[in-house]
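What follows is a set of notes on a single structure, which appears directly below.
Moving on to chain A:
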Amino acid sequence: MSGLQLSHDKLIEVYRTMRMIRRFEERVMDEMATGDVPGNTHLYAGQEASAVGVCLHLNDDDYISSTHRGHGHSIAKGVEIDGMMAELFGRATGTCGGKGGSQHIADLRKGMLGANGIVAAGAPITCGAALSAKLQGTNQVAVAFAGDGAMNEGVMSESFNLAKIWNLPIIFAIEDNGFGEATANAHVRPAASRVVPRAMTFQPSRSMVRMCLRFMPRLARLWSALARVVVQRCYTSTCRATMATTAVIQTTIAHRKRKRRCVRNKIAWSTSASASRKCRCWILPNSMLLIRRSKPKLTMPSLPRVLHRSRGCRP
Partner candidate 1 sequence: MSLIEAVTIPKWGMTMTEGTITRWMIGEGEAVARGQEILEIETTKVTNVLEAAAGGILRRVALAEGTTAPVGALAGVIADEAATDEEIDAFIASYADRLGAGESGEGGATASRTVTVDGATINLLEAGEASEDVVLFLHGFGGDLTTWLFNQPAVAEKMRTVSVDLPGHGGSSPSAGGDVVSTIASTVAAATGNLGQGKIHLVGHSFGGAIAARIAANDPSRVASLTLLAPIGLSKTMSRDFLVDFIAAERRRPLQAVLERLFADPSKITNDMVEGTLRFKRLEGVPEALSTIADAIADEDRQLQSITDILGRLTCPILLIWGALDQIVPPPNAADLPTNVELRTIPAAGHMPQMEASSTVNDAIIENINRA
Partner candidate 2 sequence: MAKKSFRQALNEALHLEMARDPRVIMMGEDLTGGAGAKGVKDAWGGAFGVTKGLLDAFGPERIRDTPISEAAFVGAAAGAALTGMRPIAEIMFVDFAGVCLDQIMNQAAKFRFMFGGRAKTPLVIRATYGAGSRSGSQHTQALYPIFTHIPGLKVVIPSNPYDAKGLLLQAIRDDDPVIFLEHKMLYDTVGEVPDGSYTIPFGEARVVRDGKDVMIVAIGRMVGVAEEAARQLASEGISACIVDPRTTSPLDEDTLLEVAEKIGRVVIVDEANPRCSVATDISALLADKCFDALKAPIKLVTAPHAPVPYAPNLEDAYIPTPEAVSKAVKSIVRR
């Protein structure tokens, strides 16, 4: 597998955003220790790559929904930092006027449908946003972030099902950090029912399509475009079945390659960034993206050139 095909400038931007998230979270942690931040918050430090990796390829009018651990997704999507910090302090100048707090940060101008204090609740809401985009004929996609703990909520499976039968331009990005609230995965899920097998029940195809994070949203738009065209022309169930192809992709991110580039460009690289640990990404176009921290060895996938041209395809 070859390297992630991001330009040098893009990589810097990615790194910068990741560092911003990390710095924000560190600062929040400091402020909480002083007792000035009301209530509670959940820090995203260590998971920056997944938020940035996905949101990098989204436009302002694409939708995301987040979890209770929403700062990373918000920053990656472009929500203003100042407003976010003010919101945590309960100020009127906050993103939500001080009415929402950490777990309800939202900015619809940036397509951020809200962090959510209820685990898995963002999934069906994001299905709705995707449905909205599909019915209004826009080119938007919607990404629902959720954790591995959320996979155990019934509404997640309901949402996968709904997304599938309605062929929605939605991606479920599942961030597996090994824990649901304070309980480890192994305790709450049988070994045989890991995320990917569970997702496989929603009929992905067997073909392996090489793709990276970068073009997944574009691919989702393409699928959505095909879906929409077919659906508009014939409402029969056979057509729906044939075009409901999804693929399971296994990709990994090259830690080393990134580090090499940063060193070449004399940018400091913090080895404490836990994104430096391995992430395994499971990408199911129009369906699911699973980013899971696992073993060493991160490598970059390559991308067929044709997918470059899928950007801007109209449904």
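To be clear about the criterion, a contact is a pair of C-beta atoms (placed from the backbone, for glycine too) under 8 Å apart; a residue touches a chain by one contact, two chains touch by 3 or more; residues count from 1.
The candidate set was assembled so that all candidates are chains of the complex that A comes from, given by their letters.
The structure presented is a predicted model; accordingly, all values stated were derived computationally and were not measured.
Touch, as defined above, links chain A to just one of 1 or 2 in this complex, and that is 2.
Contact residues of chain A toward candidate 2 in the complex are 63, 65, 94-100, 104, 106-108, 113-114, 116-118, 121, 123-129, 131-133, 135-136, 154-155, 158-159, 161-162, 165-166, 231, 235, 237.
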